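A single protein chain has been removed from this complex, and every other one stays in its place.
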Amino acid sequence: MALVGESVRTVTREEVARSITGSKRHIGGMLFVAGTVVALMGTLVVLFVLIAQLITQAWPVITGRGVGFLTDGLSSRPSTIGVWPGLYGSFAIGIIVLIVAIPLGVAAAVYLEEYAPPTKVTRFIVINIRNLAGVPAVIYGVLGLTIFVGWLEPVTSGRTILAAGLAVAVLVLPIVIITSTEAIRAVPGGLREAGYGVGATKWEVVRDHVLPYAAPGILTGIVLSLARALGEAAPLILVGAITGLLPETSLNGPFTALPMLVYSWSGRPSAGTEVDWANVAAAAGLTLVVLVLLFNAAAIVMRNHFERKRNGL
Amino acid sequence: MTFRHTSLTQWVRRTVTLSVVVPLVVLASGCGEFNGGASSSGGSTVFVTGSSTVEPISILVGEFVRREGIAVAVEGPGTGDGFKKFCAGEGDVTGASRPIKDEEVEMCREAGVEFVELPVAVDGLTVVTNRANTVVDCLDSAALYALLGPESEGMRRWSDANDLAEEVGSSFTSLPDMPLSISGPGEESGTYDSFVEFAVADIAEERGTEEYLRPDYVASGNDNLIVEGLNGSKTSLGWIGYAFYVGDKEEVRGLEIVNEEGDCVEPTDETIASGTYPFSRTLFIYVNARSARDNDAVRRFIDAYLGPESDALVRDAGYVPLSESVKQAAFDAWGALS
Partner (left out) sequence: MNLIDLSGDKRRLRRDARMQVALRTAALVSVVISALILFVLVRGAVDFLTKIDLGQLVDSGWYPRRDRFGLSTIVVGSVIVGGIAMLVAVPFGLGTAVYLAEYAPSRVRSVVKPVIEVLAGIPSVVVGYFALRFIAPEVVGRLFDPTQPRNMLVAGIGIGILVVPIMAAVSEDALRAVPASLREASYGVGARRSTTVIRVVLPAAVSGIVAATIIAASRAIGETMVATMAGGLDGSGPFSASPLEPGLTMTAAMTNAAGGSDQVQAGAPFLVLFFTGLLLFMVTMGLNIVGDRFVRRVREKY
């Protein structure tokens, strides 16, 4: 046997197998591994091509207009159009999500993890939230149209950013709840026990011990849900974002947001060598992708930072 | 660990407050900054809805008046949808690529919406095929009825329409045997209605069929997607407003249409303006009378629409300016209102 007489060296599993069975390399096995590698490479290549195509198409706009693209308003010509109304709209939606979905979501998570008795009702609420997380975005759009544009018209003035923001807030609410739940669950029980041990009430333990400990995880969840909220377009279409000309941005009038601009500009003609709609659509799409990536990266950085801080203590 | 928690809580509280208050302040003050400085009071915005054919003109006029500080919002859901919104009080102006229908007049009357009809441009509804289609050059209304009318649902090749074309008296009864891929506006579009009016209505009335087109085609409210669909198939057939045809002459070709004298006429600026092209039609805007009276911005917008710059703006959009007499009539109608 080949192993006998060998000097000290690492023997791999494969070599043992081969020497035991005495056969040559297993073609089927190698094909299988190759297959998985192809799958991986394929995924990476697609991502690469997507980003590359986006950047190449957006390039004339980036080099030609620069920051102007971000500050100019809508117009009829791709050479003068900018995404400012979209940025404004997306920004406003983000604020509404922050104000509405975050407190509600974190509060619900706190209740579920700290207060809720293990009854059927609680189980029902948990299942319900998991279901909501899987509901397609367009359904939240329908909800937004009927309730926020329709029933709540006195408050939202109909098809406005407020209604759209609320629809998106409801959409990300389950995500906030789920991520906050996980963050709170990770808090060690000893911390709570210590609090109770010195006579604190449940709320005091939560407020002063559990929440601060879970805060990094909760923050990460918030940032991730904001990233998700930024990219959603279906609810905006249903609530009625404008895709034509929009002169100014306001909270209680016609509105638009970044994903809507990408959607609407993608459908316009792409012809000729000068900056055309395909270019500005790509530029708007790139802006959106960069924003989303920034948020996601911020979440990762925050998570690492707090983990290090906690472990280094 | 626990003795650091207070600072973390305070930090969180501070960050959250800042990240909510600061953006709110920015939002509140940021309204209306990056435009021509128009104030955000409701009375100085103009909301234009309606036809996607007229939309390019309205957008150009809107940009033109932006310099004067007037804010104009424009959308183009379609002539029919535009009227529905308009007669419900939503929208100061609605564009239409066909005249208002009786039912729509009734709708507006019932809702108490008074309006004035103003012609603004001339369009030549263009029947289009792919440039690669070198076989078909000219068609008449009867052939179009046979290819696109209500009795043609299910016809997948041009030659399928030959029998029907002969029945309705077309001169084009040997259409080629090639796939028929149709792209055109949907029923919410005035261009759809215009086409029915031009090509289908008379024959449909004679034969007692519905005044509708066959439904099984790729309908789109987005004129550019229609053109893309036409580009996509070598033997496609469709119809769009002249501006969208002219803007995309790369891959599509306008078919000649037989006029009353029996000649095949190609859609060009000249033939549309002179009326020799049989599918010429007028584009209109309808203005809400109350908006015109109460909203100064609307008045100035319409003044610009009909004013000295209008010819240039209309040409810029790809359409043909009105003749002098029609323009004068429009002036008078507008003058009577304001």
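List of remarks:
Going by the order they are written in, the chains are A and B; count residues from 1 in each one.
One rule holds for everything that comes next: contacts are C-beta pairs under 8 Å (C-beta built on N, C-alpha and C of every residue); 3 or more make two chains touch, one makes a residue touch a chain.
Since the model is a prediction, treat every value here as computed from it, not as a measurement.
Interchain touches from the omitted chain, evaluated on the whole complex, reach A, B. Touch with the chain omitted from the figure is made, among A:His26, A:Arg185 or A:Arg310, by A:His26. The missing chain, though absent from the display, is touched by one residue of A:Ile62, A:Ala278 or A:Met302; that residue is A:Ala278.
Seen from subunit B, the chain kept out of the figure touches residues 77, 80-81, 84-85, 87-88, 90, 179, 181, 183, 186-188, 212, 215-222, 225, 228-229, 231-233. Within subunit A, the residues in touch with the undisplayed chain are 13-14, 16-17, 20-21, 26, 28-30, 32-33, 35-40, 42-44, 46-47, 49-50, 53-54, 57, 103-105, 107-108, 110-112, 114-116, 124-125, 128-132, 134-139, 141-143, 145-147, 170, 173-174, 177, 199, 201-204, 206, 227, 230-234, 237-238, 240, 259, 262-263, 266-267, 270, 278, 281-282, 285, 288-289, 292-293, 296, 300.
As a convention for this text, only the chains that are shown with their structure count from here on.
One simple way to say how far apart two chains are is to compare their mean CA positions; for subunit A and subunit B this gives 37 Å. Remark: subunit B residues 1-2, 4-6, 8-9, 12, 19-20, 23-24, 27, 30-32, 34-36, 38, 40, 45, 47, 55-56, 58-60, 62-63, 66, 71-76, 222, 224-225, 227-228, 247-248, 250 touch subunit A in the complex. Across the complex, subunit B is touched by residues 71-73, 75-76, 84, 88, 91-92, 94-95, 98-99, 191, 194, 207-209, 211-213, 215, 219, 242-251, 253-254, 267-269, 271, 277, 310, 313 of subunit A.
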